[in-house]
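One structure is given below, represented as structure tokens, and several questions about it will come after.
Heads up, one of the protein chains got dropped from this complex, but the rest are sitting where they should.
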Amino acid sequence: MSELGVALLGYGFMGSAHSRALRALRVIEERPAALPRLVSICGRNRERGERARRQYGWDRAVRDWRRQVTDDRVAVFDNAGPNSLHLEPTLAAIRNRKHVLCEKPLGRNAAEARRLWTEAKRAGVTHMCGFNLRFLPAIRLARELLEAGDLGEPTHFRARFLASSALREDQKRTWRFERAAAGSGATGDLGSHLVDLARYLVGEPVVVSAVSKTFVKARDGKPVDVDDAFAALVEFAGGALGTLEASRVAGRRSNACTFEVDGTRGSLSFDVERLNELALITERKQVRRLEVTDTCHPFMELWWPAPGHAIGWGDSFIHELRHFLAAAATDGFVTPHGADFEDGYRAALVCDAILEAAAANGRVEVTAAL
Amino acid sequence: MSELGVALLGYGFMGSAHSRALRALRVIEERPAALPRLVSICGRNRERGERARRQYGWDRAVRDWRRQVTDDRVAVFDNAGPNSLHLEPTLAAIRNRKHVLCEKPLGRNAAEARRLWTEAKRAGVTHMCGFNLRFLPAIRLARELLEAGDLGEPTHFRARFLASSALREDQKRTWRFERAAAGSGATGDLGSHLVDLARYLVGEPVVVSAVSKTFVKARDGKPVDVDDAFAALVEFAGGALGTLEASRVAGRRSNACTFEVDGTRGSLSFDVERLNELALITERKQVRRLEVTDTCHPFMELWWPAPGHAIGWGDSFIHELRHFLAAAATDGFVTPHGADFEDGYRAALVCDAILEAAAANGRVEVTAAL
Amino acid sequence: MSELGVALLGYGFMGSAHSRALRALRVIEERPAALPRLVSICGRNRERGERARRQYGWDRAVRDWRRQVTDDRVAVFDNAGPNSLHLEPTLAAIRNRKHVLCEKPLGRNAAEARRLWTEAKRAGVTHMCGFNLRFLPAIRLARELLEAGDLGEPTHFRARFLASSALREDQKRTWRFERAAAGSGATGDLGSHLVDLARYLVGEPVVVSAVSKTFVKARDGKPVDVDDAFAALVEFAGGALGTLEASRVAGRRSNACTFEVDGTRGSLSFDVERLNELALITERKQVRRLEVTDTCHPFMELWWPAPGHAIGWGDSFIHELRHFLAAAATDGFVTPHGADFEDGYRAALVCDAILEAAAANGRVEVTAAL
Partner (left out) sequence: MSELGVALLGYGFMGSAHSRALRALRVIEERPAALPRLVSICGRNRERGERARRQYGWDRAVRDWRRQVTDDRVAVFDNAGPNSLHLEPTLAAIRNRKHVLCEKPLGRNAAEARRLWTEAKRAGVTHMCGFNLRFLPAIRLARELLEAGDLGEPTHFRARFLASSALREDQKRTWRFERAAAGSGATGDLGSHLVDLARYLVGEPVVVSAVSKTFVKARDGKPVDVDDAFAALVEFAGGALGTLEASRVAGRRSNACTFEVDGTRGSLSFDVERLNELALITERKQVRRLEVTDTCHPFMELWWPAPGHAIGWGDSFIHELRHFLAAAATDGFVTPHGADFEDGYRAALVCDAILEAAAANGRVEVTAAL
């Protein structure tokens, strides 16, 4: 069993989720392939950093990520910072030959994402983009059922991710409402998850059309220059048609991420708010609701000896970080079930195509610069 | 109370639904505004026509609709025939000053629909297009809630109608797979319902983008020249974004029509397979499932004295035909809750725009020729 | 095809449900085994009777059921009157050799029910007790699955029927709150349905324990002397254990009738508020929701050519009356799928045992006097 020193950038929502998952890895299985040593956590605010250090058990709190990427005790750089801090620190970590895990979206745009992928590939480090939904048992099972052909050939994919953060009056104009910092709005933040699911489950999008809109045009006296919502049509390489939709202006929704796949022999659907379940239709008028909690289901060998005991959303990060550390400690590859930087880049390409199509009022081909 | 002679064209699925509803009108309420007299039913096959006559209690079965539109006993011409028989018989009925109810889609294209609307308006007859879903209590309630502003300003509308008829191997190449007869495939058949719901609930679509596809390209040795599926983006006059999707190649689905509306203050959703229910979200993480069966709910004063007693899909036709006959017997207007021929025409305009956008790989404005 | 003259006693909720169903029989199928002629409807109030006559199309309205049971035009006496009018009019009808359909509960107690059964058997007329839930497709399917052994041997049956009529302040002390008129409260009104379902699906109850209670002890200044609620334990002849529960004091419920059967190989459950569905569990953590709307499902050959089109609660009466008239016109037997007067009597025996057990604080054997 290897022990890998980890440095984490960010103590916000994602920093908390990663920290808890890293701590849980020590107890989730008897003989892990690799375990993390929590070397340092980084954030600008000294007090918040210290509190995070204490709560999550990091050895030290630092205020400059440069101290992390050059730290010899660090084998893994885990970037849970804001979008504007994805590129430079991760590149620096790669150049110092750290294995890198970076939250989604990989960059503020496809160009940033491509640089990260290219450099990570060249450096030969293990790289992963934090599309944690892949590590929910029901979604892994959906992938397995599709691969096994249980639904026939996919004909349709539809996904939506609805929130209402832009409708709350007390919502400040954080970096998420600023293009320079975030890259885009609902597209990169919520839509990138949908694009990754589309790619993971159905395959490569090759053409997109889209509309997008900024419903709340100013906030805190300053303009909002990112999209509050988009809707896109997607044509897949394999022939399926898709619709993707994400919004920050959807009523009182907050984490309403759902998808459906239809194929020539059946359909499946998933709702992140009931994440222990997967619905299948393979016979007329019979919806089978699978509760994905048996020890035979993906990841569930890590949990309880009897089925029917739900796991939580945060547990996806345990599965994700375990997967990443195991890869880093062995052959280095997180695919096909983890998203690597290529996946992060390809998701960004589709997101950019959505933004471009929305701006250009036209259909845009997704073309990778490889 | 008026009694209006009715002639029905068609003894298929819709002919049966209309016949049963017309018969039910005599018992659904104590003092109806108008009641039908079942003058004649028309269909090509003599034996099937005679069987329908006997089962549903029509006075006579005829084989030529021309005998119906010139029959003095007939005040109402109810067209439940195939799409290719919507234009000519309905026009003839209008010219003979019959009130006209025509199944959806009103024509095989917007041009046909426009002719029907123009002529009906000029003749001053009562006209209605058979968008029966408007006559489900939950959908009427959805409209009322939206009008009352309970959900704030609409930001999103999404709807899908999924079937699998084109995937069944024993499915013959009926007229529904032939452009000359049907006008279009999934777009006109299933999509027109979604377009009408979009218009009824959210308002006018002004721009559409779309993809469509014929997945099963031949049947019975002959090519299929209509779409098996489409997906469309819709921009509404009021600023909302929408997605519409219909398919005949969706796994094992058969009547999977659902929609959602998100607004600035709440969301609602509906599923035709659970048609007695409407779901509302107006507080964070609280989904209210309204069972729309109380006497206070739309149409339910016609049914049972206690709530909790579901009605059926076929009952939408009772509500629809009652609405139509009452209009014909009084001031002649079916709007706003019924769809008149203008609504049929405007739905056809959007469907044509979807087909055009799909063919042209571009965004198409919905422009009415008024 | 036979035509049978029908006389109906009662123009209330059940009178309306039966009238509508009788009228629908003419259009529900092409070649019915028998059709009703609506000879007369009976009720005390002249004006209400006349209104019912006109709305539902009865030939005449009468105020004395004695005129019905001696009417030569009448072959079938359909008793939808209050409980206190079940015994005498139905007995008189039997003695006049009318076929008899009587709403549930068959009598105010088992003694009344037994007299009705004995007399009907002796007279050789067709007899049926109005347990209409048996004529919902999902419940018939449940019975078929159990008979076929799909769930193994039944181990548990649980059912509940929850309403809140006794909690509404404006609820008058109708006959339903008076023992002399109703026989019992929640037990006979709601519980009898559950007992019939138990017998139809799992078999004969042989021992019961029970508690019951009158929560609202007076109404309109007069005492309520029937039960508002009961809960009972049931031991079945086949070895299964059961719980039955009915209430008029359950929050804001109104028609909340559900049941579950567990067997050694699987489970099923049903909810009358989603009556087009049946849920099955025959594999671990897989709930199959069957939408019982395909033409292959019970009764659905009478409805629509494509699945997914819900029927309503009132349609159970169409199926029920069709079944009864067909039996009356042919061999005379409504069992096993219809409940005959023996079933009505046996349900009453169990209801009486529940009331007795509740009063006696003990376990009571269900013993038929045959």
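Couple of notes before you dig in:
As written, the chains take the letters A, B and C, and residue 1 is the first residue of each chain.
Here, a residue touches a chain if its C-beta (ideal position, glycine included) is under 8 Å from a C-beta of that chain, and two chains touch if they have at least 3 such contacts.
The structure displayed is predicted, hence computed values, not measured ones.
Across the entire complex, contacts from the unshown chain go to A, B, C.
When you scan C:Leu241, C:Leu302 or C:Ala326 for touch with the missing chain, the hit is C:Leu241. Interface note: of C:Ala210, C:Cys257 or C:Val366, the residue touching the hidden chain in the full complex is C:Ala210.
Only one of the listed residues, C:Glu88, C:Glu147, C:Glu283 or C:Glu301, touches the absent chain: C:Glu283.
Note that of C:Leu35, C:Ala181 or C:Leu233, the residue touching the chain absent from this view is C:Leu233. Taking the complete complex into account, A:Ser254 is the one of A:Ser2, A:Ser84, A:Thr118 or A:Ser254 that touches the chain left out.
Against the chain not displayed here, chain B makes contact via residues 284-294, 307-308.
Within the entire complex, the positions of chain A that touch the omitted partner chain are 13, 16-17, 19-20, 23-24, 26-30, 51, 54-57, 254-256, 272-276, 291, 303-315. One chain is missing from the display, and on chain C it is touched by residues 151-152, 155-156, 158, 160, 162, 164, 167, 207, 209-211, 213, 215, 229-233, 235, 239, 241-243, 245, 247, 249-254, 262-267, 281-286, 361-363.
As a working rule, only the chains that are shown with their structure count from here on.
At the chain A-chain B interface, residue numbers used by both copies make up over half of all numbers present, so the two copies contact each other through mostly the same positions.
The chain with its Cα centroid farthest from the Cα centroid of chain A is C.
Centroid to centroid, with C-alpha atoms defining each point, chain A and chain C lie 55 Å apart. Rounded to whole angstrom units, the spacing between the C-alpha centres of chain A and chain B is 41.
The set of chain A residues that touch two or more partner chains comprises 284-286.
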